[in-house]
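Only one protein chain is missing; all other protein chains are in place.
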């Protein structure tokens, strides 16, 4: 399975009652499908997967599988705290049409999530999964940076095909590419802010929150790098950092959804305890995206 | 509701298949009920609540309600990541016999869990709950230390009656007691290591993992403080720190369960991804508890 | 040497040119000497020792030795990054009249400051020092929390007589007292916020920034505890937390100096890069001290 390319980790559209709006999902897909994405990540951090019930997760995935063209990869977030739950959810996601599963590090008992525990968890999940597994390290949410030695060890498992790294340590990304080469293992950058650097170090693609709202530009960065247009790629990368930071680190999922509302997609409310962006935050986001567009010229 | 006293946050006994063993739960209660606990916390961090499915949580709570004498308070961990799920779980826990609900800070989207979001979450939960709410701050697991100003603001809510603070910042504990006095608000220490200090600063009780295994001694510390025997209390507190650290910070839930197996209770396996203590860890734990008993003289 | 009691870690008074003002030092001592302090700490963190040149440090210490009554202990901060420099400074401080030296953990190469390196450093210093050594752990400044095992090991050195712990982990403080008992080793709390809790766990005194400005009240807390008046002590402790936090964690040395200016002592400017408190910060500090005084009734 060739993972090369850009994936938006799609936001989950809610109505005012915080229930999933299939209608708004369809509207967003009508726009997203125009981009040259390699596929979609469903139920990643930006999909508020931590707030979704199991049946909602399955329903959403099935719907996405229908809305996305056949040739798009559907990668499903299936990680739970318990290994047994992760195994079951991965299996259900596969039945619902997922091409691969993205499995986040368990994190509540972080003091005990040493290398042995993490390797054991991922190995059990990969052993039993009907679809390939992609490891997922997102320390800003979990407080755990999947150790590089774990990734290297796990890369030799035949059913573990890659890692999404959202930590942004470019030395780690380079070292993972280096030490897993020959294992049919692919590295995906977990954010648009370090996408170009990741490509240069050997990553094959990116799962980028920003692609929810600036899908065309993120795909363009991928394309420019593929074509060896490094100077143009650098300039575009430079310009993407500020809007990307705004809709991730600074303002989170609510900020991402607010930016979508501004840019012609449907963002809508988040689920509580996440709160809508304040007026002040929205003004800041608007200013950043306006500056970006001006730049884009 | 007077919360004064000691509560073990009970471990959930599993068989080899990682399923709940009601039989072993009964065995443990036969021993726990001999102590002068104020009550039991069900589905706290040490109960591996993060690994339990909703129906398991309810079943376990109902069973505990049967096994515990009527006069023991049953405090149920009902916190979920989503506010809506927390509200529903709290309601179900109340129906199943919980006297109060212990609600942990949501934590996955920690970058967005500012004071406003946390206050809003707890307020919604408290507004709709049929039973009183106890706030729960456990930064070692969640990465979030519930801000002291949040606690103070929330303490005036008529349905929020206290906080369990496992962070161990004794200045914070003192300040919370000070600023919430007059609000019918009670502070519980979240660990035996700082129990005496918390009492001196005005806490009324403790939810102590160590009480699973050294229930008598933790209750004795409570008693000594109540009787004003500060010198004896100090000595006992000194002796409890090392075993307490072993079964919490150092070796986690698996260490706690291992110590129970050693001391005549049922600990048994943890759920994966938590792993059983290694032989080396068990030797260390055994040495620490042996030294403690010798001390206890 | 009996260390029991309260020590202000005295601020260094500067004129507008940032040079030491001996005149202002004398003014402050005229007031400080009225309190029942056990002694003075010179060149601690609040003395801006990190900004002082070696000759300034010696001059200041000599002056303090003259200004303080004979029976007051003078404890001199003599820690430097290099062991050789610490040894020399300790020796010079002794010659200038220090009764004991307070030696902070070196911290610039924190990645290498493991237990072995720290024990080796303190042992070398203690071996060669003409005066007793007090270990000093202040993680908020150094990023290093002197490991409890180091303290226990070092406590058996005949020339190491105690530790000032500013980290505030009350479990660590209790454990240190417990494991060093019998070694003629004394524990000092490094802040007024956890002074009472430290006493209850077995500390003998406190080095408290707040004693620069509220010397009488901090000494009173010591006295109340000594007399077994725990309820009064608790109330006073509660009231001291907020002003103490303001002049340490929240507003730092500049805040402490601002509060002194407000309360009839000389605070004056800090050395750059520390900046004077802003107008807004000063208003906040003033409000906190005003509320405290009202309380004090």
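Side notes on the structure shown:
A, B and C label the chains in the order they appear, each numbered from 1.
Please note the rule applied: a contact is a pair of C-beta atoms (placed from the backbone, for glycine too) under 8 Å apart; a residue touches a chain by one contact, two chains touch by 3 or more.
None of these values were measured; they are calculated from a predicted model.
For the chain excluded from display, the touched partners among the shown chains of the whole complex are A, C. Only one of A:170, A:263 or A:286 touches the chain withheld from this view, namely A:170. Touch with the chain omitted from the figure is made, among C:62, C:91 or C:124, by C:124. In the complete complex, the hidden chain is touched by one of C:1, C:50 or C:283, namely C:50.
Residues 18, 45, 50-51, 53, 81-85, 106, 108-113, 116-118, 120-121, 124, 140-143, 249, 252-254, 271-275 are the ones on subunit C that touch the missing chain. Within the entire complex, the positions of subunit A that touch the omitted partner chain are 168-171, 174-175, 177-178, 191, 193-194, 196-197, 200-202, 230, 234, 237-239, 241-242, 244-245.
Just so it is clear, only the chains that are shown with their structure count from here on.
Chain-to-chain contact here is organised linearly: an open path runs through the chains from one end to the other. Judged by shared residue numbers over all numbers used at their interface, subunit A and subunit B contact each other through mostly the same positions, with over half in common.
Copies subunit B and subunit C of the same sequence differ by a rotation of 180 degrees once their CA atoms are superposed, given in steps of 5. Subunit A and subunit B, compared by their mean Cα positions, are separated by 35 Å. Within subunit A, contacts with two or more other chains are made by no residue at all.
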